[in-house]
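Of the protein chains in this complex, all but one are displayed in their positions.
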Amino acid sequence: MFIVNAPVEKNIELDNQIYLLKVHCPEIAGKINPGEFLNIRVSEGIHPLLRRPFSVCDVEGDYFYIMFNIYGEGTKILSQKHGGDTIDVLGPLGRGFDLKGDFETAIIVAGGLGAAPFPYLIRMFGEKKEIFCFVGGKTHKDVILHGMKNISIATDDGSLGYKGNVIQLLTENLKLIKSEKAKIFACGPNAMLRALKSFAIKNNLNCEASTECAMACGFGICMGCPVESAKEPDKYFLVCKDGPVFNIADINL
Amino acid sequence: MFIVNAPVEKNIELDNQIYLLKVHCPEIAGKINPGEFLNIRVSEGIHPLLRRPFSVCDVEGDYFYIMFNIYGEGTKILSQKHGGDTIDVLGPLGRGFDLKGDFETAIIVAGGLGAAPFPYLIRMFGEKKEIFCFVGGKTHKDVILHGMKNISIATDDGSLGYKGNVIQLLTENLKLIKSEKAKIFACGPNAMLRALKSFAIKNNLNCEASTECAMACGFGICMGCPVESAKEPDKYFLVCKDGPVFNIADINL
Amino acid sequence: MKTDLSVQVGPLKLKNPILLASGTVGYGNEISGFIDLNKIGGIVTKSLSLKPRKGNPPQRIVETPAGMLNAIGLQNVGVEEFLKQKIPFLKKFDTKIICNIAASTIEEYVECTKILTEEEKIDAFEINVSCPNVKEGGLQFGNNVKAVGKITGKVKAAASKPVIIKLSPNVSYISEFAKVVKEEGGDAVSAINTLVGTSFNIFTRKPKLHNINGGLSGPAIKPVALAKVLEIHRNVDIPVIGVGGIMDWKDVIEFMIAGASAVQLGTVNFIDPSASCKILKDIEDYCCKAGVEKISSMTGSYII
Partner (left out) sequence: MKTDLSVQVGPLKLKNPILLASGTVGYGNEISGFIDLNKIGGIVTKSLSLKPRKGNPPQRIVETPAGMLNAIGLQNVGVEEFLKQKIPFLKKFDTKIICNIAASTIEEYVECTKILTEEEKIDAFEINVSCPNVKEGGLQFGNNVKAVGKITGKVKAAASKPVIIKLSPNVSYISEFAKVVKEEGGDAVSAINTLVGTSFNIFTRKPKLHNINGGLSGPAIKPVALAKVLEIHRNVDIPVIGVGGIMDWKDVIEFMIAGASAVQLGTVNFIDPSASCKILKDIEDYCCKAGVEKISSMTGSYII
């Protein structure tokens, strides 16, 4: 883990107010894995007080990217950063996706900004794995395709692709996936992850999901980010330390 | 009184980290008088929370100037403003200098940043009055001559001009001032104003001084800025409303 | 659809839930240069005492993280001068006038009430119990349940108008105080007054405030104020006026959800003197969008 005051290379605005912040940070770019995250201090002052957690979106050499939208005050400040500014980054943090293991096909399921961690994951798979991306959003505006491959799209209002949620789309398209050895990598709203969990269990597919939770520290000292263990319901995991990526069977969403 | 989100024209750095902020604000520039002040919100957010009061330093057409140094967080933020930024200005506020009245000679006494209100005052006098400026500072670094005229300088360490404080300098030079009809206009640290008060009384010279006090509102609603009345010591004036400029005989410093 | 913004605070009907907090708008004159007072639900005056008070020497104000400390020392013109000099100005406006009273003895509270209750422009009283009780060696009335009960009963008996007790947050269980106010016939409570705080200049080692301690206000205290409002609403059946750290319309809604029938804006007036009218407009816009028919339906609408 490092605390780095890292220079912003540039701030790219994709369509629909989605931002890609490119940051020069060899220490972290060299170490971080897909699904791990960074805890970013958006202002030097005391407001906003806490850091803001962001998944690593991609890595190119000495640079990492994060992807975000303007959600509140912190992301607003981040959206105004440009080349030359510096940001205070804490990372790499947490447990990312497990790229090893015995699977040939990676099924990527992303809901809205849940797309954020996948460009890096897909880059790491390269040609080694067959990849199917199922991308969902409320409307076409919420569908983020950046860095995706072999894409199927679902929107709740049908304004783009399949009309319905991404899990329904996945269910209907599962037959397309020939391989016996497929694994799901997911990130998105809790409702989606809940539906995905039962889907994965029903079809006994191995499934890892990146989860979210309000955080203070991001590295295990505040106990602020619990997620209940499925096997021992009297126990909580910490999203920031034991996650944010969990085998979806291990947690109660 | 106006609340204006006014565009910064430019931020000029004089020597020794003294800044001149030029702001385009016809409403206020057209109304404000020497010695009056502005209460400026340096950040949109809640930190720093309170506005910061600054004397009007000068006015040119639709522009006003403020002069400041980096004292704490608020002035630091102000020092980083540049052309194109906007600042939230509340003003004109308070009671300024009385330019009318029966005097031929204006004796200006400024200690350190007490120089701030005088460029505008001197501009308004133009050729109508004979002007003597007595400018003091701890060292030559603290002597601000911007907009001054016919200057005598005093520094505590003697690194520039007379060695001693500006009131001693004034005392020694009083003889130079021939006119029977002289009035003192002063701004500076309380210690200076106290010495000046006894000097003015001894030489029965009419003397107006611009005072400072911690402020919240700047326009009379918080009761935060008292200065004791000399005539009725059971009564406080409000620096922001009854001042900041007072006849020095009227207040207990 | 137009939202009905009017609210009822016990017997007191307000055209909208926005009040200007005591001590943060003086007697209304200066702020009237920035807002139309006719639009506001009401004004709470600076605390008035029987005789004029000089107040504390400077420094009276200290900025703190997301807040400020004040130690004004209840500087005010006194009851008489208020009636003579300030009421005539306030008469010009169609808004509720709530007269805030401060005193150092229970008798003084009663005395002030008797004099002021004659003035028909005054619509209600807010009793500031965060004052030192001289007979109790300067211990605050507001930290003593018995004293607050006694003040409520006696002031109520002397008043021909609604009586609101403004509670101190510097207690363990504020609902005990709201309870005694209700028992003694008080019509409503305001929560909260400022938290006790201080600050030092580390180089001079002196307190920044001449009075040493001051009252903490501003956004910093909002979570505390919300918890106090909620505690009262869940435990005592008495109208609550929410005060503490309100900066925008969202804060107002948050206080109402937590149990406030109306709210007061304080520190925000110093930062943006026109805040109250802006907030009022934003609330109207939000209620329209959200389809809120009566804003009073927000009060205590928390889902717990």
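By letter and in written order, the chains are A, B and C; residue numbering begins at 1 in each of them.
The rule we apply is simple: a residue touches a chain if its C-beta (ideal position, glycine included) is under 8 Å from a C-beta of that chain, and two chains touch if they have at least 3 such contacts.
Because the structure is predicted, anything quoted here is derived from the model rather than measured.
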Checklist outcome for this item: Answer key for A:41, A:95 or A:129 versus the chain not shown reads A:41
Item to check | Touch with the omitted chain, as defined above, among A:22, A:51, A:183 or A:197 | outcome: A:51
Checklist entry - Hey, which of C:188, C:230, C:265 or C:295 is the one touching the hidden chain? => result C:230
Checklist entry - Any idea which of C:216, C:262 or C:295 touches the chain not displayed? => result C:216
Item to check | Sole contact to the chain not displayed, among C:44, C:155 or C:195 | outcome: C:195
Checklist outcome for this item: Had the left-out chain been drawn, it would touch chain B at residues 46-47
Next on the checklist: Just checking the interface: what residues of chain C touch the absent partner chain?
Outcome noted: 62, 64-67, 69, 140, 143, 170-173, 195-200, 202, 204-207, 212-214, 216, 218-224, 226-227, 230, 245, 250, 253-254, 257-258, 301-304
Checklist outcome for this item: Interface residues of chain A toward the undisplayed chain are 1, 3, 41, 46-51, 90, 213-228, 234-236, 241
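In this text, only the chains that are shown with their structure count from here on.
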Checklist entry - Chains shared as neighbours by chain A and chain C? => result B
Checklist entry - Looking at mean CA positions, which chain is nearest the middle of everything shown? => result C
Checklist entry - What is the chain whose Cα centroid lies farthest from the Cα centroid of chain B? => result A
Checklist entry - Between chain A and chain C, what's the gap in Å when you average each chain's C-alpha atoms? => result 47
Checklist entry - Which positions in chain B touch two or more other chains at once? => result 46-47
Checklist entry - Can you list the residues of chain C that touch 2 or more other chains? => result 65-66
